[in-house]
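I'd like to ask some things about the structure below.
With one protein chain removed, the remaining protein chains of the complex are shown where they sit.
Letters A and B mark the chains in the order given here, with residues in each chain numbered from 1 onward.
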Amino acid sequence: MMKPALLAFALLLLASAAHAASGKLVLYTSQPDKIAAETVAAFTRKEPGVSLEIFRSGTTEVMNRLQAELLAGDPRPDVLFIADALTMEELKADHRLMAYPGADVVAFPADAYDKDFTYFGSKLITTGIIYNTAASRKPGSWKDLLLPQAKGQVILPSPLYSGAALIHMAAMSGDADVGKYYYAALAANGAVPARGNGAVTSAVAGGEKMYGIVVEFMALNAKAKGSPVDFVFPAEGVTAVTEPVAILKTAKNPAAAKAFVDFILSKEGQELAVRQGFFPARRDVAPPPGFPSGASLKIIPLDLHRAAAESDALKKRFAALFGG
Amino acid sequence: MSPLPRRGGWDSEPAVFLALLLVIALLAVLPLGRLALEGVAAPGRSLLTSVLAARQTWVAAEHTVVTALLGTLLSVAIGVPAAVLLALSDLRGKAVLVFAFMLPLLIPPQIIATAWIELCGPASPLLRPLGLAPRAGVPNPLYGAGGISLLLGIEHAPLVFLALNAGLRALPRELIEAAQASGAGFWRCLRDIILPMTGAPLAAGASLAFVSAIGNFGTPALLGIPGGYNVLTTLIYRKLAGFGPTVLSEVADLSLLLAIIALIGLFFQGWAMRRRDTSMTGAGAPLRAFPLGRWHRPIAAACWGVVVLIVALPLGSLLATSLEPAYGVPLSLATATLDNYRYVLFADAAAGRAALNSLFLAGAAALVLPLLALPLGLFIAWRGSRIMRLAGQLAELPYALPGVVLAIACILVLIRPLPLLGLSLYNTIWIMLVAYLARFLTLALRTVTAGYHQLDRAMEEAAQMAGAGFVRRLRSILAPLLAPVATAGAILVFLTALNELTLSILLWSTGNETLGIVVFSLEQGGDNLSAAALAVLVVAATVLLMLLAGRLARRLPRGALPWQV
Partner (left out) sequence: MAGLSLAGLGKRYGAHPAVENATFELATGEFLAVLGASGCGKTTLLRLIAGFERADSGTIHLGGTLLSSPAHHIPAERRGIGIVFQNYALWPHMSVARNVGYPLEVRGMGRSERDRRVAAALESVGLAGFAERRPAELSGGQRQRVALARCLVMGTKLVLLDEPLASLDLHLRASLQDAIADLHRKSGAALLYITHDQAEAMALADRVAVMDAGRIAQIAPPAVIYREPATEMVARFVGRGGIVPVQVTRAGEKGRAPVDLFGCPAVVRCRADQPAGAALLCVRPEDLRLAARGEPSFEAVVKRTHYQGGSVAVELVPTARPGALLAMTLPGHSVLAAGQRVALSITDGWIVPAG
C-alpha cells in the first residue's frame, strides 16, 4: 500500500532535484564592482550548483560587447542585469529577450516589470539633487536649480551618454509640474553636461559645481564616506530607473537563468538590495534607513514606450540645448 | 689563406617578408576590414544615407583635426627643446628630468584633465591665492578647443621627446664638431645640422603625437562634453551609448573618417621625409655636451617649471586625492589617511590580479613589437618596398581609431574558434594580447623606421659581403645598432599599454582585468579615492621598474635607455 506513495515521493524528489539549477551561468551586468560581487556571492550561496561567470562594466560597454557578439552570431550571456529599462525595451523590440511568465511578481507594482514578462525591475534608483554643503542655499525643488543663485553651478549627466539620464529627461519633460521647458531653462541658467553620474558626483563633491542631478545612492554613499555633500528628494518628485534583469532568448542555461531572476525578485534578493543602499522594488520590503518610505516617495511617472519612441528627439533636443 | 666555402642554404628574406605581411594582415587589416563591412562598404548601403552625410559628423571631424594639429604643435614645442636640452647640453640633473618628461605617458589622460580642471577652476589651489581664479559660475576656461588642444599637447609631448631623444643621441660627434670648426655656435648648429639630421625621428614623434591626438577620447570627453564641443571620438562613443540596428554601421562609418584623417597625416610625414639622405655610420664617439654657461640657471628653472606644470601638479593632485578620507574633504595633516592604499593593496583582490595581468600584457607587447618592427622597418626604410609601406600605414589604424572600435572589431573576428586550432581566444587573456599587439605596433614601428633612416646602409652591406644571411644580419648587426630606437619604442609601448583602458574594457573576462579597468570601475562606482590610490601605486611601481631597468642596462648597448646619461 505504501509503495505508490513512496514511488510518488521518490519521483517528486527526483523532479525537484532535476529542477535545481546547475551548470554555468553567464551574467552581463552594469552594477558597480562591489555590488555586483555581493550579488554574485549571495546567489552562489543560494544555488551552489551554479558557477557564475560575470562580465561587468558600464552599461555602454556591456551593450557594446553584447552588440558585437550578436553581430558575430555568438551571444554569450544568459542573463542581463543593466541599469535602464529603455535599453531593455529596445532589446525586446529586437526579439532578443526570453519571456519568463513563471516569475513571481505578485509583490511588485505593475510598472516595475514588463507586461510581457521579458524583463523585471530589481530596485528603484531615483534621481534627485546633490548639493555641496558649502552651497549658499539648500535646494528643495527642481525649480530651485533655475534660480539666479544656481547660475552656472549646476552639472547634470548627459542623456547622450547615459541611459539613466535619458530616462530622467523623458520623465521630466512629460511631467506637468516641471514642464517640458525645464531643460531649456536649465541650459539658459548655465548648467553643463557630464558624461555620467560618477562625474557629476565628483564635480559636486570636489566643489567645482555646487549642485548636480544624480542618482541617490551615489550621493548618499559619498555623504556616508564623509564628502561634503548631501542629497535632496525634490518636492515635485523624483524619476526612477528600475535596474531590470532579463533572460536572453539565446541563453544556454535557461534553468539557471530563471533561478537567478527568481533570486533577484525574491524577498532575500530584495533585502540584499536594501543592504546595498537601494530602494527595493518589492512593496513588502522596507527601504534602507534614512530613505523616505515607499508610500511617501513621489515618483514622476514615465511611459516607457513613449520614451523609447521619443528617445532620438530627446537626444537631439539635448544636443541643441547644451551644444554638440 | 684558404678560401671559405661559398654559403649555400636558402635566402630567408622573402620568407620573413611574407610572414610579416601575414602578421600585419591578421592584426590590422582583418579586424578593421571586418568592421568596415558593417559600414558604407556593406552591400546595399550608400554614402548618402550613412552618418557621413550628417553635418554633425563634419563639424566633429573639423574639431578633431583642429585640436589635433594644435595639440601636435604644442607637443613639438615642448618635446623638441626638452630633447635638445637633455641630449645635447650640460644641464644638471638630466636623468631625473628625462624620467620626469616621460611620466605623462603613465598618467591616464582623464587624471591629467581632472587635475587641470581643478587648477583652472574657482577652487584652484594655484590661482585663488593669486586672485586670478575665475568666478564661481563662469564656465571653466579649459572647456572647448583651447583646453583640449592644451592638454593633448601636454599628454603627447613625451612621444616627441622620446623619439627625438633617441635620434639626437645617435648623432656622431664629428658632424657637430665640423660645424663648430666652421664657426657655428649652438643655435646655428641646431638649426643647420642637428635638427635636419634628426628630421626623421622628429617627424616620427610628431606624427605619433598627431595620431594619438585624433584617437584620444578621455581628454575631449572631460573637456568637450561640458561645452558641447564634439570630436569624432566622443561622437563615436555617443553612438555606441545608444543601442539600435544602425549603431555599428554608423560607428564603422565614423571610424572610416578617422582612419582617413590618420592616413592623411601619415602621408604628410612620408612626403616630408622623402629624399632626405641623413644616414650616418652608427654610434660614433659620444657627444661632448654643449655648455650652457650663464644661461644654465634660467634654463634649468624653466625646465623644472615645465616639469612641475606637466607632471608634478597632476601627480600631486592625484596623490592628494588618494590621501583624502572622502572625496571633496580638504586635505590636511589631520585628515590625511592611508586607508585607500590599504583597501587597494589588501582588501580588493582585483588590484593585485590586475597588476599581474597588465604587467604580462604590457611586457609581452613591449618585447614582441620591437622584434616585429626591426625587420618591418628594414623593408620600409631600406628596401623601399611599397607593399610594406602600405602595410605600415595600415598598421597605424588600430592605434588611430578609438580603442572601443578595435575591440569590437576583434570580437567580431575572434569570437569564433580559430580555423586550424579549433580554440576560441574570446574570453581569454590572449584576445587582449592580440588586440594590444595590433594597437601598439605602430609605436614601435615609427621609432625603429626612423632609426633606419639614420643608419648607413653600408652596415648591412658589409655583413652581406661577409656572407651573413638576412636573419643573422638582423640579429647581430642591425639589432645592436638600432637598440636605442628599439628600446625607446619598447618603453613607449610598455608605458602606454600599462594603463590601457578602452581596448581592455570590452575584451576582458573574469580574472583577466587590467589596471586601467580596475581604476575605471572604481571611478564609475564613485570610489575616486581608491582609484587615485591605485593610480599612484602604478606610477610608483613603474618608476621603480624603470630604475631597475637602468641597473640592468649595463648589459644593453650604449644609449639603449633614454635616461642613461
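As a convention for this text, contacts are C-beta pairs under 8 Å (C-beta built on N, C-alpha and C of every residue); 3 or more make two chains touch, one makes a residue touch a chain.
Just so it is clear, the structure is predicted and the values come from calculations on it, not from any experiment.
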Displayed chains contacted by the hidden chain, counting the whole assembly: B
Touching the absent chain when the full complex is considered, from B:211, B:266, B:481 or B:518: B:481
Which of B:302, B:458 or B:547 contacts the chain that the document leaves out: B:458
Interface residues of chain B (partner: the chain not displayed): 1-8, 11, 13, 281-285, 456, 458-459, 461-470, 472-473, 476-477, 480-481, 557
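Definition applied: only the chains that are shown with their structure count from here on.
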In the complex with chain A, residue positions of chain B that touch it: 38, 56, 114, 117-118, 121-123, 136-140, 143, 221-222, 224-230, 234, 237-238, 240-245, 247-248, 325-329, 350, 404, 407-408, 411-412, 415-416, 426-427, 505-506, 508-510, 517, 521-526, 528
Contact set on chain A toward chain B in their complex: 32-35, 53-58, 60-61, 63-65, 67-69, 71-72, 74, 76, 87, 90-91, 94, 132, 151-153, 155, 158, 160-163, 190, 192-199, 201-202, 204-208, 210, 218, 221-222, 225-229, 311, 315, 319, 322-324
